[in-house]
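One chain of protein is taken out of this complex; the other chains stay put.
Going by the order they are written in, the chains are A, B and C; count residues from 1 in each one.
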Amino acid sequence: MNPQFQLFPEQASATAVHLDHLTLYLLGVAAFFSTLIFALIFVFAVKYRRRSAHERVGEIGHALPLEIAWSVIPFGLMMIMFTWGASVFFEMSRPPDDAMNIYVVGKQWMWKTQHLEGQREINELHVPLGRPVRLTMTSEDVIHSFYMPAFRVKFDVVPGKYTTAWFNPTKPGKYHLFCAEYCGTLHSGMIGWIEVLEPAEYERWLAGGNAGESLASSGQKLFEYLACANCHRTDKPGRCPNLTGLFGSKVQLTTGETVTADEAYVRESILHPGAKIVAGYQDIMPTFQGQVTEEDLLQLIEYIKSLAKQPAQGATALGAIPPGLARRGTTLPPAAPAKNPKR
Amino acid sequence: MAEHIVTKKQYSFVFGALLLLTFVTTAVGMMDLGRLNVVVALVIAVIKAMLVVLFFMHIYWSTKLTRVVVVSGLAWLALLLWLTLTDVLSRGWLGFPGK
Amino acid sequence: MANHSLALRHQFDDVEQQKDASTLGMWLFLATEVLFFGGMFCCYTVYRSAYPAAFGQASNHLNLILGAVSTAILIISSFTMACAVNSAATGAKNALVAFLSLTILFAAAFLVIEMSEWRMLYQEGLMPGFNFTYKEIDPAHVQLFFCMYFSMTGLHASHVTIGIVILTVMAIRAWRGAFSPAYYTPIEISGLYWHFVDLVWIFLFPLYYLIARHLQG
Partner (left out) sequence: MITATVETKDSYLTHEYGVRSWLLTQDHKRIALLYLAAISFFFFLGGIFATVIRLELLTPPGDLVSSQTYNKLFTLHGVIMVFLFLIPSIPATLGNFLVPLMIGAKDLAFPKLNLLSWYVLMAGGVCVLYAMLEGGVDTGWTFYVPFSTSYANTYVILTGVGIFITGFSSILTGLNFIVTIHRMRAPGLTWFRLPLFIWSIYATSIIQVLGTPVIAVTMLLVAVERGFHLGIFDPALGGDPVLFQHLFWFYSHPAVYIMVLPGMGIISEIVSVYSRKKVFGYHFVAFSSVAIAVLGFLVWGHHMFVASQSVYASLIFSFLSFFVAVPSAIKVFNWTATLYKGSISYETPMLYAFGFIGLFTIGGLTGTFLAALGFDVHVTDTYFVVAHFHYIMVGGTLMAYLGGLHYWWPKMTGRMYPEGWAKLSALVVFLGFNLTFFPQFIMGYLGMPRRYHAYPEEFQVYHVLSTAGASVLAVGYLIPAVYFIWSLRYGKIAPANPWNASGLEWQTTSPPPPENFDVTPVVTREAYDYSILEEMKVG
């Protein structure tokens, strides 16, 4: 599969094909202009070589139409590059709705991947053929970059936030996974393999081996273990917002702003609870920084996501705050009925 | 125009205005005007800065070249802020983390 | 005429050219300085737009009165500096020395106030890297506010200190009679530098002391 001498990388996704078409256009433009320049230089250099010390030179100082032509024509060609490049980029940036989600955590110097079904891998990723895969990625330490040349996919994995990449494998096989952002001593050892399996084979792989419980249920256990459920109750009004139906909804904050409860929001709420406080609630939640790992966070997020898919149980929580909990230094508007959860 | 000597009297007027504006901006800072606080504070700061640049630093009487230098310094700063904020403020517009 | 031909350096044709060159050089240096502080202003803007509530929270730990007073003091020093330039241009040597000394004095007073504010923040446990014990709302981003506060006021304070050194040298030279209405470019460009230091503070004051006060979450 990997010949010792190749000029073009493997094309294992539809995006790869689209990108390679763009590449051909770019190469065509480059070939045309470099050939033109090289040929002109060569021809002029030979034809007008100096034959005597006093020969007359042609006096052409400038020519406006020529200047305009060689400014406008390359610019036109470059605007095609821009538009084409942007359209491929949008394709790369927008995972389809039906994509299966896989979580990736980078750390010095390994890749940890988690399937929703619970399988975890290190420096490997098994995916089924023909199904779009969406990666939600973060890093435990420094910036890494998840790079799969065969799919033409690369995106930085940044500590403190989530990033997204996606691909749709169209060819079974084993492909390189690289870290493309320099991350320290063993940067070149932070490599692995992506294995694209036939769907049936993938199901077999999922069923066997280290399959544990699903990410969401690991998250639920963690939720209970960390005693989150003491305040974030789903059965009756609690001191903290009800998390049912939270994920993906709009949340009104005490500052009057509205934010969408996405992965980043949930993550920030667990680590920096005071940063965004839901209208109608107090800043009473302790930080969990240092107590949960990035992988734990992803499990918690998956659990909270799973709550969003279930119909909300019981009535929406009413945010009544015991007066004793009001804390010095926080000025909050009078408690209002909160439809939205908080941290 | 070899030299334009600004008199102490002219300086005194500018000085008075600057002190007054400092007082006003502090007083307004103590009131809660919501979003207006930012606007007022920055507008007053810009007015004060202009007074200093124009009169204390003699830009009002200076050559075109000096003005170009001043404007470029500020324009480049605006560039840095503008293009950085282009990214920071538009994060997440596509609806996917990191996009 | 003999007086200032001594001050003419060999690479210039005449005094006018030399003065123009020095002034232009100083302005270019100030343009550099704008971008030098600009990097930090950019960080401030990004973080303030991201965490307005924490910035409001943190801003309330600064002493507004001290901030306003130090602003006024810097403006006074700018005024005395402008008067120094005027005295140099009119050849009033004693007034020049006096105004330069006053400027130095006010600059020193500014530093004293600033150091006392830093000391108070240190004691309150609000100095990241040295003593940061803040545990209330959103400590991480309050920390960020104080990181930016100390970086920017620290950089500004170092400029004030350099300014004091420059002005001291100028005052000594003026006292020895180095300047005349025909040649006082060094005074003029030191003045430009000093006004720039004032300008930076004119923006630091509202950004840290004023505009975030009422934004707490």
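We adopt the following convention: a contact is a pair of C-beta atoms (placed from the backbone, for glycine too) under 8 Å apart; a residue touches a chain by one contact, two chains touch by 3 or more.
Everything quoted here is computed from the prediction, not taken from an experiment.
S.K.: Which chains here would be touched by the one that got left out?
M.R.: Looking at the complete complex, the unshown chain comes into contact with A, B, C.
S.K.: Would you indicate which residue among C:H141, C:H156, C:H195 or C:R213 is in contact with the undisplayed chain?
M.R.: Of these options, the touching residue for the absent chain is C:H141.
S.K.: Among A:G118, A:P149 or A:P237, which residue is in contact with the omitted chain in the full complex?
M.R.: Counting the whole complex, the residue in contact with the absent chain is A:P149.
S.K.: Across the whole complex, list the residues on chain B that are touched by the chain not included here.
M.R.: Considering the whole complex, chain B reaches the absent chain at 65, 72-73, 76, 79-80, 83-84, 86-88, 90-94, 98-99.
S.K.: Please identify, in ascending order, the residues of chain C that touch the omitted chain?
M.R.: 9-13, 17, 20-21, 24-25, 28-29, 31-33, 35-40, 42-43, 46-47, 50-51, 128-130, 140-141, 143-144, 147-148, 151, 155
S.K.: Kindly note down the residues of chain A that lie in touch with the hidden chain.
M.R.: So the residues of chain A touching the missing chain come out as 2-9, 18-19, 22-23, 26, 29-30, 33-34, 37-38, 40-41, 44-45, 48-51, 54-63, 66-67, 70-71, 74-75, 78-79, 81-82, 84-93, 108, 141-143, 145, 147, 149-150, 152-156, 158-161, 163, 176, 178-189, 191, 272, 275, 289.
Please note the rule applied: only the chains that are shown with their structure count from here on.
S.K.: When the centre of a chain is set as the mean of its C-alpha atoms, what distance in Å lies between chain B and chain C?
M.R.: Those two chain centres are 15 Å apart.
S.K.: What whole-Å value do you get for the distance between chain A and chain B if each is reduced to the mean of its CA atoms?
M.R.: 39
S.K.: Give every residue of chain B touching chain A within the complex, in rising order.
M.R.: 92, 94, 96-99
S.K.: Report the residues of chain C in contact with chain A in the complex, numbered from low to high.
M.R.: 51-54, 57, 136-141, 215-217
S.K.: Under the definition above, what is the set of chain C residues touching chain B in their complex?
M.R.: Interface residues on chain C, with respect to chain B: 16, 23-24, 27-28, 30-32, 34-35, 38-39, 41-42, 45-46, 49-50, 64, 67-68, 71-72, 75-76, 78-79, 81-83, 85-86, 89-90, 191-192, 195-196, 198-199, 202-203, 205-206, 209-211, 213-214.
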